[in-house]
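All protein chains but one are shown at their positions in the complex.
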Amino acid sequence: MTKKYSKLEAINLDAYYGDFHALKGINIAMEEKAVTAFIGPSGCGKSTFLRTFNRMNDYIDGFRIEGQILLDGRDIYEKDIRVDELRKEVGMVFQKPNPFPKSIYENVVYGLKIQGIKDKKILQEACETSLQQAAIWDEVKDKLDKSALALSGGQQQRLCIARALAIQPSVILMDEPASALDPISSAKIEELIYDLKKDYTIVIVTHNMQQAGRVSDHTAFFYMGELVEYAKTKTMFTSPKDTRTQNYITGRFG
Amino acid sequence: MPHIDVELERLREKLLEMWDLVDYQLTSGRDAMMNADHELSQRIIKLERKVNSFDIKIDRMCENFFALFTPVAVDLRAVLAILKINTNLERIGDTAEGMARFVCKLDRPFDPELVELTKVLVMYDEALAMFRECRTAFVKDDPKHAKQIIKMDKALNKIYRKSDVVIAKYLQANPDRIPEGLALLSIIKKLERVGDQVTNMAEEIIFYREAKVVKHRRKKKKKE
Partner (left out) sequence: MTNSEKNRLKDKAFQVFGVFCTFIGLVVLAIFLIDIVIEGVARIDWDFLTSLPSRRAARAGILTAWAGTLWILVLSAIIAFPLGIAAGIYLEEYAKKTKLSNFLEINIANLAGVPSIIYGLLGLELFVRIMNLGGILLAGALTLSLLILPIVIVTTREAIKAVPRTIRDGSFALGASKWQTVWHQVLPASFGGILTGVILALSRAVGEAAPLIVIGALAYVPFVPRSPMDEFTVLPIQIFNWTSRPQAAFLTNAAAAIIILLLITFLLNGIAVYLRHRQQKKIKW
């Protein structure tokens, strides 16, 4: 099977919050079943950019985009695209673990339930598969009916990943998924990302340079709303082309 | 297995591939020398290019590993050791090539008497043994084994130190064989270098497993 080199694409993308020009003429194509990391200083637009791929910015007053975002070649901002359908295809994991104040089981099957799936057997199977994929099944299999809030932070985050996997997306967006966790939990999440890229296209925003190095195949460096450099992570971390990239990844910024 | 271990394993495997390549150069170098086999020597010389590309590849892999994984502690020492062993292997490859070039100039095999006198075969076998033992020590991550290898180098040095006198004596008796004698002397010198390189590699293994620097101590002893 050949990999697509443009699973996700942005073409001449500009984004605005009211008058603020948050993203400036971004062009990028992201490889299928690989990890692409977005790095850059706070406020550089990387999170904003990430959130355009599942249209999470739609809820922000005054936000608008120009240009195109393509998923498998289809513009996801076209009128006939339904946002709920899009989000079945593009899952998301957030910075802070955000399990719902419900049982572990209810958390995992929530995405399926709101699609109207009621068959207990399907739900239970989906629950087990996704928890296993998220490498947390062994830790929670005996307490699926316990509150998800009783889990540790790292477990909660893996539960949130399982929850996103349950609706079988092809793309997973991760917004600093390990930044609120201790080093061990953080390492577990990284391992998980590394395993998941066999089946999923993953885009991850991170402030942690080492993390970007460890988990990603490609890295995009953003600065002041611009995509400064986009290259293989190896290349970017050994010989970046732009001095701004060099300064940022060596910690000499500003 | 954690991602970092997977990458480290790839790095080790690459290094072992190179190790085998150099092993082939050394082993067939012995046959080529004994039979004055020019064809085999040419093959050894050509292999050098492949060894060089391995050297560059492993250097690049180490660089990437540092950049992407920012290794610490045992991981850091492992990559540092691999990086240095890589350099030493490449030099041993160079040495094997150099020996092959001497063999190319020979029009007949060495005089058995000269071979016997200089103990060059003993030396060659000892160097090969060291080289292979070192590979085993690396595969097994065994610093004790590595320490024994360092001791093996003494036998090589002993033969080497006597060799010039022995050859000089032989050449006085057989002045018509001066080029042959000089070639053998050069080969012996090169074998001594191989012993040193392997010793360095063994020291890297000890450094990697035990975080102990054994280089400095040994050099002092050498001077005594």
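We just call them A and B in the order they show up, numbering each chain from 1.
Assume contacts are C-beta pairs under 8 Å (C-beta built on N, C-alpha and C of every residue); 3 or more make two chains touch, one makes a residue touch a chain.
Since this is a predicted model, take the numbers as computed values, not measurements.
Enquirer: Considering the full assembly, with which of the depicted chains is the omitted chain in contact?
Expert: A
Enquirer: Which one, A:K4, A:K33, A:R87 or A:K143, makes contact with the chain that was left out?
Expert: Missing-chain contact among the listed residues: A:R87.
Enquirer: What residue numbers in chain A mark contact with the hidden partner chain?
Expert: For chain A, the residues touching the absent chain are 54, 56, 59, 61, 83-85, 87-88, 91-92, 94, 96, 98-102, 110-111, 114-115, 149, 160, 163-164, 167.
Note that in this section only the chains that are shown with their structure count from here on.
Enquirer: Indicate the whole-number Å distance between the mean C-alpha point of chain A and the mean C-alpha point of chain B.
Expert: That gives a centre separation of 49 Å.
Enquirer: Could you pull out which chain A residues touch chain B in their complex?
Expert: For chain A paired with chain B, touching residues are 187, 190-191, 194, 210, 213-215, 233-234, 237-238.
Enquirer: For chain B, which residues are in contact with chain A within the complex?
Expert: Contacts found on chain B: 2-4, 63-64, 67-70.
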